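Of the protein chains in this complex, all but one are displayed in their positions.
Note that the chains take the letters A, B and C in the order they are written out, and that residue 1 is the start of every chain.
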């Protein structure tokens, strides 16, 4: 397929590479030029501006946050103006439910198609085409995008017909990961202060009930107190939990555990750890235990 | 081996059966007689009192709580008085770290051996010899018990040389399960109020990052709002989180997530759901969201 | 002075009356006409639209929320367009710090003066000219407004030269009131479940350390479980704590108690109590204790 791709950060670069590898014709755009050139050597064409990328049947955006997506989609020379009738915008960024709803509405009015398809997975998973893709939108449109999803991920889940449902699932998933990290942080503080070996402890956890790889991944980082380099930055973890709380607030759903995780990420960022891995949340529990 | 077994509840019955199946010579004692008889037909001998059970090289206790274990171990005609020199007491109940420390000391003074070996697993796992056993104590003593552990569990983990470390690991594990249930409860409240199908949602969670069976088990119960019969009662969940907080308090380890889970279990019990499955924790999130 | 007054709700009506009583020349505007007429009989002139109110040296706004203030101030025929050079806008509504900052900037650009002057006090205090007024802005401008403040309140406090500081103080004050209500709710649940008489208990609290009238006011409502009519609606309490958390989030200040109060107000609103007095927060503690 002919695909436009906007946003070549840690995640986007790997994803665009995988589209090329799968034989798709990819034209890329990134605000800073350097990253686009690395993809050019892998066969991508480089667009001069957003408008040029939009001369495709499908355009993927993979950007940092609501602000970046808003900047690229709205305004005079931006995506919504540039995209053709029936063209598809696949928004794979982790954005708010509110912005996703707004994009759905605006694309609809412009006669365009909007599919939300945020992903689970760290940059290594993006590079290895091992992402989990959560797609939502018109069933036919999602089907049209499937070859692209196949190129980038290990599996695609269709959440619902309303695009923003995929964003909600993604945000709730990141909340649940935050809860896992918080619970590990508190448990490790207790274990360490009781004199039990953290690595032995982790082995027991992951060898019994907590067999999901996330426990191993995060537990190892916490046991090693190794928070650099960041697989996923604490500032982004804070952003996502904020977005989860925003939609919870809008729907009148109290989420006290989400509030707790939010407050702890906020403390981490306030203490200057926004660029550390979000697992550094565990350090707060350790510090508060006098460790 | 010749094994005494005290406590034939939901868990203990299955465990004793598995010891018999593995060819061990088992003499059982239970406060209410009926349960012992069921085991007799499977080949167990029935003891008239605690003292009779204690005329064995190894005695296992699998009781409800600290109170029950204290009643069986201390006092004039009880275990500590009745057990011989070098005999082993394997305490498999979920008890407090403080009681486990006290048992270690008292058995030591009596020239007896104390091994703590609490388990992870629901009654079905106990029946199927699929428990995870967390053992701690003198390395040689633990080794001596291994054939028994092999008969009851799928795998044994040795936590440390201090027996109570196993109890700590068990309690911290139940805290982490409580955290999983709380996070699922909040996420499902949000998802349901947003109109996303809960079963579809659960499929996405368990098909992506949350692949540990616990998420499937608890998530299904929550999606189905099926809290009877209880695999593990909320009153017991409350008891365990209380014990986790007690040791955390003793070691000056603040655990705000554990406090939150405690407060929610306490609300569930206060509302009359102590006999429901502890997953019913999720109902509080649903109710507070107006569902 | 010649004063325009916009917003004749529970608070605004009493305040406008007091301006009239103090001899000021008041022209009022309210979206729904009925309330303006009641003031006309007390000597107020009625404006046909916002623009007419703005032909005064000072215009006071006392509106429900950010949305109402935004609607009145921005747009083609609205306050900022209609107000003359050097005219003063006194914003007495409880609004966000962000909107207050924006108003300060926009009025400055228009050559106008902006003073923030939110108040502490319930409708009865507004009617009795017993409000506490928290003013912030250019010192000279605040001084110019003092005769008006004297007519409406019992005392004026000048918070800072930055107008939004007054809004911050107001929001933080409402957070602290929310904390008082939450603490009373939990304490009363405990007291009632222990069989102590709630009124006797309240008498002890207020007769000893908790002598501020707020404890008496809220404690009595909670002891009587009398949540209608609302002196201050729970939905507004939720709104204010949301605004407090928004500025805390923007400044990276974790406020776990504010999060807790927010989540409990949200539960109250989700359960259909948005129009009850915000003291009904206490009911959640009672319910969770099985009362």
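Methods note: a contact is a pair of C-beta atoms (placed from the backbone, for glycine too) under 8 Å apart; a residue touches a chain by one contact, two chains touch by 3 or more.
Computed from a prediction, not measured in an experiment: that's the story for all the values here.
Of the options C:1, C:38 or C:253, the residue whose C-beta touches the omitted chain is C:253.
Residue in contact with the omitted chain (choice from B:107, B:170 or B:264): B:264. In the full complex, chain A contacts the hidden chain through residues 256, 263, 266-267, 270-272, 284, 287-290.
In the full complex, chain B touches the omitted chain through residues 242, 249, 252-256, 259-260, 262-264, 266-267, 269-270. The set of chain C residues touching the chain not shown comprises 97, 120, 132, 134, 155, 157, 159-160, 162, 165, 168-169, 172-173, 175-177, 179-180, 182-184, 186-187, 189-191, 193-197, 200-201, 203-205, 207-215, 244, 247-248, 251-258, 260, 285, 288-290.
The working rule: only the chains that are shown with their structure count from here on.
The geometric centre of chain A is 40 Å away from that of chain C, both derived from CA atoms. The multi-chain contact residues of chain B, meaning those touching 2 or more other chains, are 256, 288-290.
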